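For this view, one protein chain was removed and the others were kept in their places.
The letters A, B and C name the chains in turn, as written, and every chain counts its residues from 1.
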Amino acid sequence: MTWGESHGPAIGCVVDGTPPGIALTDDDIQFWLDRRRPGQSRFTSQRQEPDVVRILSGVFEDDNTKGQVTTGTPISLVIENIDQRSKDYSNIKDKYRPGHADYTYDAKYGLRDYRGGGRQSARETACRVAAGAIARKILGDGITIRGALVQIGTMNVDREQWNWDQVEQNAFWCPDSEMAAEWENYLDDIRKKGSSVGAVIEIVAQGVPAGWGAPLYGKLDSDLAAAMMSINAAKGVEIGSGFATAAFSGEENADEMRIEDGKPVFKSNHAGGILGGISSGQDVIARFVVKPTSSILAPRKTINRNGEETEIVTKGRHDPCVGIRAVPVGEAMMACVLADHLLRHRGQMGA
Amino acid sequence: MTWGESHGPAIGCVVDGTPPGIALTDDDIQFWLDRRRPGQSRFTSQRQEPDVVRILSGVFEDDNTKGQVTTGTPISLVIENIDQRSKDYSNIKDKYRPGHADYTYDAKYGLRDYRGGGRQSARETACRVAAGAIARKILGDGITIRGALVQIGTMNVDREQWNWDQVEQNAFWCPDSEMAAEWENYLDDIRKKGSSVGAVIEIVAQGVPAGWGAPLYGKLDSDLAAAMMSINAAKGVEIGSGFATAAFSGEENADEMRIEDGKPVFKSNHAGGILGGISSGQDVIARFVVKPTSSILAPRKTINRNGEETEIVTKGRHDPCVGIRAVPVGEAMMACVLADHLLRHRGQMGA
Amino acid sequence: MTWGESHGPAIGCVVDGTPPGIALTDDDIQFWLDRRRPGQSRFTSQRQEPDVVRILSGVFEDDNTKGQVTTGTPISLVIENIDQRSKDYSNIKDKYRPGHADYTYDAKYGLRDYRGGGRQSARETACRVAAGAIARKILGDGITIRGALVQIGTMNVDREQWNWDQVEQNAFWCPDSEMAAEWENYLDDIRKKGSSVGAVIEIVAQGVPAGWGAPLYGKLDSDLAAAMMSINAAKGVEIGSGFATAAFSGEENADEMRIEDGKPVFKSNHAGGILGGISSGQDVIARFVVKPTSSILAPRKTINRNGEETEIVTKGRHDPCVGIRAVPVGEAMMACVLADHLLRHRGQMGA
Partner (left out) sequence: MTWGESHGPAIGCVVDGTPPGIALTDDDIQFWLDRRRPGQSRFTSQRQEPDVVRILSGVFEDDNTKGQVTTGTPISLVIENIDQRSKDYSNIKDKYRPGHADYTYDAKYGLRDYRGGGRQSARETACRVAAGAIARKILGDGITIRGALVQIGTMNVDREQWNWDQVEQNAFWCPDSEMAAEWENYLDDIRKKGSSVGAVIEIVAQGVPAGWGAPLYGKLDSDLAAAMMSINAAKGVEIGSGFATAAFSGEENADEMRIEDGKPVFKSNHAGGILGGISSGQDVIARFVVKPTSSILAPRKTINRNGEETEIVTKGRHDPCVGIRAVPVGEAMMACVLADHLLRHRGQMGA
């Protein structure tokens, strides 16, 4: 399975390798796109992008199929971009916004498309979510993939208060209702100042059987790291207890095993469900950090295309914490990686 | 460029895409392998693996070449395994060592090679180091790749004391001589107890020009994440300020730019040298965490192949902190990823 | 560089790796698409597909670019399908048309989209031509790629009469004007009978420098073979003198070399410009055969989905010789393969 994408008047996406006969409608994909959509609270960008997806190919319906299903051939999608304000770009046209990719694009390509954030925009993630929706269909109902925001700034959720139901009930995908209330005040303050802050997202996949992945080429954790780090603004990825394991002793870290109801169980999950590049049957847990939005109101020192020193202030409809909208994207990347590994595992092992 | 490998009586490695005419001898590779070799201090495994590399193909020497050089065709290497003690494996043959991949291998494949750690052994990393030696040759003298251990357990190096020269002068690749002395006592204690501890490794590449990488497919940070996370026992990867950026404000995080000596300079490097998947011309900085060695003397609860509960004690010649030997491996992975991106960049951009 | 595609209400295509700064408009692509378009003579399908291409991303224009140019980031295109007659498919819905992929699709996927030929339709080749248009831009003016029809049925062109100018002046891309006249009568007869016939297409690339390709992975001839054989209805590919070399002696086959004007020249080109997987600087010549259209008026014995014996007659707007429209497609595949190899060569060799 692959996901493709491109940025401009529309976003495209091709998914290859999907098994045939899976029920799949535009609505099945739209459901997940709507979760990523900006403008849903005052804490995300006020751009209005309806993000309407249209399946171009790879599905079919007739009397025998009981509704629209995948054909097994490549599925392609398109999401038209509507809200592209033809605003004045003279401010950012020749200046490099610190923290943005303006400078690196120019350094590589000698030119860049600066409109609407251009190719750098996180708008690209819409098609990741679309591909993720198909990946969830491939994985089936036995596997549940959920994401949550676990840290904004220095404020962490209390894991004792973790409640997945809460995640859908606040503007932050926060599993801890008390922390959600605190974040609301905190982010309001940041938003009013025109500043921004970073965040940590945790993605949990339940129901992944033991055995997906490989010892060397195609390690499950390596593929997850690549997928999560490829998300806009991501600066770190960890699996299970991640960086905390540096301070663990071998005794603490090694998840002990027992038998319960005739099945192997682990007494802890520091490994995040992956040992030696292969899933262990425990929850697969990945966490990634998203840096603060670089588009802020405070003036920042920078240079321009002509190599002159200058300052820049980035106005626009930006996210005070772009990490919020990264939650559905992280879920989608987990789904894509797992669907890939389901297919590869089945190829090698036959079931 | 690819690196391949396999585990058994010998380790092989194929590197494709190397430019021709680069001076390359067995010794050039051996130099880096010797840095990874176990048994060099009491803080690493006491196995004695001479790790002698032999180039099988892809090099040539005649009157015109001034010494042995690459031919541009695939280079293959072999490293014979010498120290394979035919010891008694009955202890681990049917029991799953917690923290090891024993269980996941059996869950996937239905069998596993348990000898000498089998396919799971970090011995595999020898060929990564060999491939990295070739990658350094491709990168040339303008790029310097160095690694250091920055944390063992809860003990971090003092960045004010950072001295690259120190790195070669202690058993830990530690850039802070005072901390190296403390780690010595600390690890001695852990070693004597038969326990282990985790560590964090930092890899710095200096001299990488701005422009390597791509905005979507083949992001430099995504490829580094995959490479570092694929190292045995790695559980997390971060670029630049990494997970710390969650607590940053947009103002703190965005590295400001100025002109010095007519060239663009950044006033900080929270981005770790990568913006939008493309190198910025600053140092490329990646950090990864290695969990504590799972082979410890303390008995741990586990199960066996027959689904029965039992306990296990892992004797053997293991590393109290496997993170130490991960330093040259991390350097090698950085070199491989950068060499790949040099070639890809040159392909697209023509220089 | 990659070309992607999908079949349904629209055809999409993503091309990655294009160097930046190359002039590229919709019209640049449309020019080549118009050559492939059906309905241009009575010898090709009478479907009316305007095949209007729209570039969705990867291009940009401002004051500095002097017209619209590539940005270096992925280019995506879409071609909407207009002429999809909602005709009655009951004839082919459950019956397998001999020579078509109806049976193999059903055997693999358990279902198939039979509308408008469904996913099997040669309509897919439109996006190959679009990708080829971009590939030509990458290759630049120094390389000329042209195709010609050299055989229809048992009637071969006379190579003594080869005239590239003629190719644009008849309905067959025939380089031999006398043979073009003969084919006209011959195909009229076949068309009136509702039958069809096969053809051989020759693609010639002039100006390819010596050195593109590789000895093992990424052989230029191997990549051309894959590309040509992937064209709908192709059943064979040959390079240079191809199958005729079976009857050659070593003396006849080995193209001798001389020096002319200080440069190496070959006295013949049986190798078709490729030796050991690497271009020799001579014309790169590939030839492929396209089988006769399977959609014919004569009733053919077949079976249906229920495993019952039956007969089928395929009505519709089909090509009496689908090989005619394969000429621009073959040119496009040659362009895509060469552009890929230009980029790969430059990556390894630096120029």
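The definition used in the following text is that contacts are C-beta pairs under 8 Å (C-beta built on N, C-alpha and C of every residue); 3 or more make two chains touch, one makes a residue touch a chain.
Everything numeric in this text was worked out from a predicted model, so none of it was measured.
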Omitted-chain contact residue, chosen from B:35, B:95 or B:112: B:112
From C:77, C:197, C:329 or C:342, residue that would touch the chain that is not displayed: C:197
For subunit C, the residues touching the chain missing from this view: 5, 96-101, 103-105, 107-109, 119-120, 124, 151-154, 190, 195-200, 210-213, 215-216, 219, 221-230, 234-243, 245-259, 262, 264, 267, 270-272, 274-281, 289-296, 298, 300-303, 307-309, 323, 345, 349
Positions on subunit A where the hidden chain makes contact: 16-20, 72-74, 214-217, 343-351
Where the unshown chain meets subunit B, residue by residue: 4-12, 14, 20-21, 55-60, 62, 64-65, 69, 71-76, 78, 93, 108-113, 118-119
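Please note the rule applied: only the chains that are shown with their structure count from here on.
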Chain of greatest Cα-centre distance to subunit B: C
Rounded Å distance, subunit B centre to subunit C centre (Cα mean): 46
Whole-Å gap between the CA centroids of subunit A and subunit B: 27
Rounded Å distance, subunit A centre to subunit C centre (Cα mean): 39
For subunit A, residues that touch 2 or more chains besides their own: 5, 108-109, 119
